[in-house]
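Have a look at the structure below, then the notes.
Of the protein chains in this complex, all but one are displayed in their positions.
Just so it is clear, A and B label the chains in written order, and each chain counts residues from 1 on its own.
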Amino acid sequence: MSDTKPVIVTLTTDFGVGSRYVGAMKGALLSVNPRLTIVDISHSVPHQDIHQGAITLDEATPHFPAGTLHIAVIDPGVGTSRQILYAEFANQRYIAPNNGLLTCLADREEPGSIDPAIMRNVANEQLWSGHREAGVSLTFHGRDIMAPVAAQLSLGLDILELGPELNETDFVRIPLPEAVRVGQKIEGEVVEVDSFGNLITNITAEQLADVPRDESVRVRCDDHETIGIFNAYAEQPPMTLVAVVGSGDKLELAIVDDSAKIMLGVGVGTAVTVAW
Amino acid sequence: MSDTKPVIVTLTTDFGVGSRYVGAMKGALLSVNPRLTIVDISHSVPHQDIHQGAITLDEATPHFPAGTLHIAVIDPGVGTSRQILYAEFANQRYIAPNNGLLTCLADREEPGSIDPAIMRNVANEQLWSGHREAGVSLTFHGRDIMAPVAAQLSLGLDILELGPELNETDFVRIPLPEAVRVGQKIEGEVVEVDSFGNLITNITAEQLADVPRDESVRVRCDDHETIGIFNAYAEQPPMTLVAVVGSGDKLELAIVDDSAKIMLGVGVGTAVTVAW
Partner (left out) sequence: MSDTKPVIVTLTTDFGVGSRYVGAMKGALLSVNPRLTIVDISHSVPHQDIHQGAITLDEATPHFPAGTLHIAVIDPGVGTSRQILYAEFANQRYIAPNNGLLTCLADREEPGSIDPAIMRNVANEQLWSGHREAGVSLTFHGRDIMAPVAAQLSLGLDILELGPELNETDFVRIPLPEAVRVGQKIEGEVVEVDSFGNLITNITAEQLADVPRDESVRVRCDDHETIGIFNAYAEQPPMTLVAVVGSGDKLELAIVDDSAKIMLGVGVGTAVTVAW
């Protein structure tokens, strides 16, 4: 074992920080493979918010080493007929309910490029953990299905064993708002608010590539406006509204040294426009 | 070292998420054994709440591999004459103040089955960390006693070195409310509220074994009532009060896609009855 590359498993859930459900999942993982490296991405995804979960996975997981196993549990349909899927995107491996959580990651791929051999329905009950006499819990598939399956994959289980192929048409997507460019204007919206209160939009660095950064450009959010697009928050004085291209290559609005969310009283869904 | 099984140490405390006290304990553990795998179960146990700590340990720790060392620090009596104990239940190892934190775990055992050889008073000061010239801190035994002792155990220290045996009569228990069945009625109460706002009761799956699950059964919580017992939250429509047998084999009450705690305005201690 000592020379093999360690296997990393990450967890992204809406269980809440400090939830004992996270501890139980870690126990279930380590019971199968005590050598795993487990990394928490976030347990603060808003409850049942598949959209925010999809963004979190899209922003955080591509930074991990190739082959990392990412488990995502934002799962309002747990215990119903919704599937659990295994998928691979950009050399990262995912186990998640088939409810749209992987939409952003799948949308990064070329259309039609998803190999059905590497998108499976995790339906092989032999791999599940019958922790209760009555079988797996119907309220906690994270502990009883996703964790033991991920741990078995970490030990070399062939993905062919997971269950049948899932076609791209079986793969559930959620609608995601996209920013639109019309002439010298880009219309987008706030899609995420980070813990600093920064407002992260769906306007991409790519869309802004030929947009001037100087005082000819105006960024509006609700009825607030700021002039220019900057590279760093601290290029403007404290308490100023500033537009920057953030670390995820999206336009974001921040109040320097304070919370734009609170100061502007806005949130996810608020319209943002860039005009020049 | 590379072929030995990794030793896992878990932490359950009321220090609060993000408390630097957690970081200090991890440093103290790793200073003795840098190869430890440290897992956070929860640092969000309500301050000084031994009852909630006992439930958390009971629900989360049995999922870990045999031999895992679990440290629990909910310790209002720190620095007084209360003992620190080492105990083993179901192949899991525990270090905790002797204040009732291990009550639920001990209650799972057969009466009289606890071997005093594996319940010790951690009184051997040679094993403590004299981090200060004046000796161990009297306000932080987690860092100065429990962490170094656990780390030494992980390196193979014999439990006979920890200190004298503790008899079962020395073992401190807290009173825990038990649900009672009278005829065709079970009377219990809410004993825990999870981060989703689900109300977890002390009514067990075992007590419900021969209770019908159909519309003949009524579950009351405070002055709210729901009909039937389900297996999954999503078997009922959003915003409905639903009773399910949860992942810890206890009856729980949930509002589908919302917080029962907030919607019903109830919490730990609220009476719950099942009648049919």
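As a convention for this text, a contact is a pair of C-beta atoms (placed from the backbone, for glycine too) under 8 Å apart; a residue touches a chain by one contact, two chains touch by 3 or more.
Keep in mind that what you see is a predicted model, and the values were worked out from it rather than measured.
Of the options A:S44, A:T226 or A:T273, the residue whose C-beta touches the omitted chain is A:S44. Of the listed positions B:G27, B:P238 or B:G267, the one in contact with the omitted chain in the full complex is B:G27. Although one chain is not drawn, the whole complex shows that of A:S113, A:Q126, A:T169 or A:S195 it is A:S195 that touches it. The hidden chain makes contact, of the residues B:K5, B:R35 or B:R108, with B:R35.
By the touch definition given at the top, subunit B reaches the unshown chain through residues 1-2, 15-24, 26-28, 30-31, 34-35, 38, 47-48, 76-80, 131-132, 134, 137-140, 143-144.
One chain of the complex is left out; on subunit A, the residues touching it are 2-3, 5-6, 8, 10, 12, 17, 37, 39-45, 56, 59-65, 68, 194-196, 205, 231-235, 244, 246-247, 249, 257, 259.
We take it that only the chains that are shown with their structure count from here on.
Taking each chain's centre as the average of its CA atoms, subunit A and subunit B sit 31 Å apart.
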